[in-house]
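Quick one: the structure is below, and I'll ask about it shortly.
Excluded from the complex is one protein chain; the other protein chains are retained at their positions.
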Amino acid sequence: MPVMQYIEAVRETLRSEMRRDPNVFIMGEDVGKRGGVFRATQGLIDEFGEERVIDTPLTESAIVGVGIGAALYGMRPVCEIQFADFIWPAMNQIISEAARFRYRSYGTWFVPMVIRAPYGGGVHGGLYHSQSVEAHFAHSPGLKIVAPSTPGDVAGLLRAAIRDDDPVLFFEHKGLYRAVKGEVPEGDYVIPIGKADVKRDGRDITVFSYGKALHFCLEAAQMVAAEGIDAMVVDLRSLRPLDEETILNAAARTGKVLIVHEDNAFMGIGAEVAALIAEKVLFELDAPILRLCGPEVPAMPYSPPLEKWYMLSPEKVAAKMRELAAF
Amino acid sequence: MPVMQYIEAVRETLRSEMRRDPNVFIMGEDVGKRGGVFRATQGLIDEFGEERVIDTPLTESAIVGVGIGAALYGMRPVCEIQFADFIWPAMNQIISEAARFRYRSYGTWFVPMVIRAPYGGGVHGGLYHSQSVEAHFAHSPGLKIVAPSTPGDVAGLLRAAIRDDDPVLFFEHKGLYRAVKGEVPEGDYVIPIGKADVKRDGRDITVFSYGKALHFCLEAAQMVAAEGIDAMVVDLRSLRPLDEETILNAAARTGKVLIVHEDNAFMGIGAEVAALIAEKVLFELDAPILRLCGPEVPAMPYSPPLEKWYMLSPEKVAAKMRELAAF
Amino acid sequence: MATQTRNRHQELGLSDEQMLEIYRYMLLTRRIDERLWLLQRSGKIPFVISAQGQEGAQVGAAYALVRGKDWLAPYYRDLGKVLVMGMTPREVFLAAFAKQGDPSSNGRQMAHHWGHRRWNIISGSSPVATQVLHAVGVALAAKMKGHDIVVMTSLGEGSSNQGDFHEGLNFAGVHKLPCIIHVQNNEYAISVPLKKQLACENVADRAPGYGMPGVVVDGSDVLAVYAAFREAVDRARRGEGPTLIESKCVRLTPHSSDDDDRTYRPREEIERARQRDPITRTRAYLYEVGLLDEEREQALEVEIRREIDEAQEYAEAQPYEPVETAMRHVYKEA
Partner (left out) sequence: MATQTRNRHQELGLSDEQMLEIYRYMLLTRRIDERLWLLQRSGKIPFVISAQGQEGAQVGAAYALVRGKDWLAPYYRDLGKVLVMGMTPREVFLAAFAKQGDPSSNGRQMAHHWGHRRWNIISGSSPVATQVLHAVGVALAAKMKGHDIVVMTSLGEGSSNQGDFHEGLNFAGVHKLPCIIHVQNNEYAISVPLKKQLACENVADRAPGYGMPGVVVDGSDVLAVYAAFREAVDRARRGEGPTLIESKCVRLTPHSSDDDDRTYRPREEIERARQRDPITRTRAYLYEVGLLDEEREQALEVEIRREIDEAQEYAEAQPYEPVETAMRHVYKEA
């Protein structure tokens, strides 16, 4: 199995899907000759031409809205939002339009579209190049939301997203682009959207996470293992729908639940995971459901000490794991 | 104490605050001679003139963005979004701008602004005139979110919102505008934002709700009281911040918690309330934390049977109360 | 038939039959619209929003498209357009009553939120101007696929101030896409009069900023409208790109059945607006060129009334969608 970077998995999956289906095309800001500001689409314009790798004007609402129109006509646009932080001008098109075409037309119109957006911090991005935005969208029926943590998951889930007949928001943690390498199965590798993945089994505590924080959890699990705490680490991967079955089984298995994400806690994904568990398997619990998340400030500050203060780390996660295990 | 309709409480509070402070002004679509499509601002243009009751072009992003600018200059704009459903074009201005000015400028710039928006269904509004949008905003630090259920609370909280030095989203359930009457204390009546209100005390189960659903809960409490179930009904009122203390005390008091809102469940306000309880007072619970919410469809359908299917009712709430009490 | 040899519709290449068809669509639009108000006022349907005063603009525009081939991203007033494109009066009434079989949404959406897969009428929503981007996207896709279709979208002049209008026209201009953006300027956005909505004289004055022609046309003159759109359609099919067309219209009713325009609209102004009624004007033309006389007009009215009666009756008799289907079509079904 080839080993590649997270961002290579994005690029190579785009490439293979564009080769496979002439309806797949890319549009976004600087995706062409520049290959994207992170180079996720680098070289694709050379292979597929500027008709299928479209540098759009600087207009997120149009990127999504025009994508919707193209999807209605039978294309499969993969729209790039340069930074997740800049997705808000497209909110109306995503929430009011993409998410509702199928329902409002009783299934006669639908929007097979992917919206890719790099999110997350720890990259000196300050308030507007570090945000996690997934929670704002996960509330909306009609959307699917994916946030992979490994190159393999990127490939399998991005392929699934492109082939999906409904709009999928595909969030790529920019802090993982070049930091994480991993195996990517060759060929037609598809991971169904809606399945969580137990990235580490364990008997003492259950930790739910996704994105970059998932890696902190795995590292932290190593750290506390030495102290005799055996942590199960579940990668949610799909944020809407959540994989209820895996989540409830994992919670019940240890009776002790910690949810970890970079995004702030209040109304974050962790709230729904906690609520789900508290509704469906409350009597299996031996401890309060803990959350370890970003702080309640409007976004990640810029100066190095403040950014570090904001970001999670294996140490912070390990400390919380110990707290939970002690119950 | 004068008795008035919910919508009259909106109008009269606006009037009294505009009389008190020349910096308070209104802007929005059709707020002038038309007095708003619901007539919430009726007559205000006659008293304050079209300079202070501004009919804007049909542009939500501008309504909020221009409001922000005016607030930066020292005004206190009360911006009306005609229907909460149409707030999305202003998402960027609300999330990226209004919510962050204070933090990003270390307190030197700030935005004393109120955004009023009628929300909620049961009024033959279909997919785009019925939505609950509060959950999408409640995730954002920097914003305050208020959703009153009675004329008295409207008056006290709207006054607080206008005097607040930070941006407040003020959601008015349009189904209550003329359906609910109540006493409104005279004079300088202010309810601090961030305080929940126990609208009915009870010993057997605790129900959290807000908006129109709150009234269903009160009616349902009456219904089940006859069967010997004594329900405590807490009106959250302020959705960000939530009143942790009142919520945790109320949950602990009965050990049985039901959360009811019209908005769909997944990532709704109820998720955060449940997560909070499951984290802070889990060991006080005698039953799973239940949620009774709108279904997971993109929005409320139009045809009468489908709308009825979507909406909550005292009967539906009472049935869920019984289920909870039976644990 | 005693028509004059030189008349305006023949100059435009329209046969007498086509001219009559155009008028028939306009009248059908008006009469359905009036019926909907009656039904609303008698409590049989919850809501109506009118095409009245804009039938010339709508029918003239849509008549320049090819039904079943070209695409339409309409707005709520576009009753005239959707009829020309293929929607039937039955289907209109099904939507009005929110009954089963309504092709727009099967009762999910408020009436007047048109959509029809069969006729390439893209499902519309309530937030204004979003459809402009969808139309542009369809045009982009068609261009990529090498299909020579034309996409038309409509919106009001108030809605032309929304960001999506700007972004959509700019995108269409940059990519020279085969689409026509039709602004139906009826001088009001609910209660807000033109001068509080925009500071330019014509919405079409914005076209140069998007590198496309901007055309102003009298929306009460159906033939002028048709001519303007036919030219834009030809231009689009030749690959020369988009056109912005503004038709100056009047709104003969309140904004919708939820509105009461007495606080903001002087009665004399409405009277003046009636002078610009496109139906009256086209009718006069037909009399002038001898395509209509009292007898033929009477027959046409009777025929239309029957069609409407039948359609209404049919729709009223249909069941509502059962609630068992309420959770369907949130996502693709397995």
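When the chains are written out, they are named A, B and C in that same order, and each has its own residue count from 1.
Basically, a residue touches a chain if its C-beta (ideal position, glycine included) is under 8 Å from a C-beta of that chain, and two chains touch if they have at least 3 such contacts.
In this text the structure is predicted, and so the values were computed from the model without any measurement.
Partner chains of the missing chain, restricted to those shown and counted over the full complex, are A, B, C. Residue B:Thr59 is the one among B:Thr41, B:Thr59, B:Gln82 or B:Asn264 that touches the chain not shown.
Here the missing chain is touched by one residue of A:Gly69, A:Pro112 or A:Gly126, and it is A:Gly126.
Set against the missing chain, the residues C:Arg8, C:Arg31 or C:Lys196 yield one that touches it, C:Lys196. If you put the missing chain back, the residues of chain C touching it would be 161-167, 170, 173-174, 176, 195-200, 203, 205-206, 208-212. By the touch criterion stated above, the residues of chain B touching the omitted chain are 25, 51-52, 56-57, 59, 61-62, 64-75, 77, 89, 92-93, 96-97, 100-110, 141-142, 144, 164-166. Residue-level contact of chain A with the missing chain is found at 29-30, 32-35, 37, 55-59, 61-62, 85-86, 88-89, 124-129, 295-298, 301-306, 308-310.
Just so it is clear, only the chains that are shown with their structure count from here on.
Using CA-based centroids throughout, the chain positioned farthest away from chain C is A. Centrality by C-alpha centroid: the chain sitting nearest the overall protein C-alpha mean is B. Chain A and chain C have Cα centroids separated by 42 Å. With centres defined as mean CA coordinates, chain C is found 37 Å away from chain B. Counting partners per residue, chain A has 61, 89, 92, 96, 100, 103-104, 141-142 as the residues that reach two or more other chains.
Within chain C, contacts with two or more other chains are made by residues 105, 108-109, 113, 125, 127, 163-164, 330.
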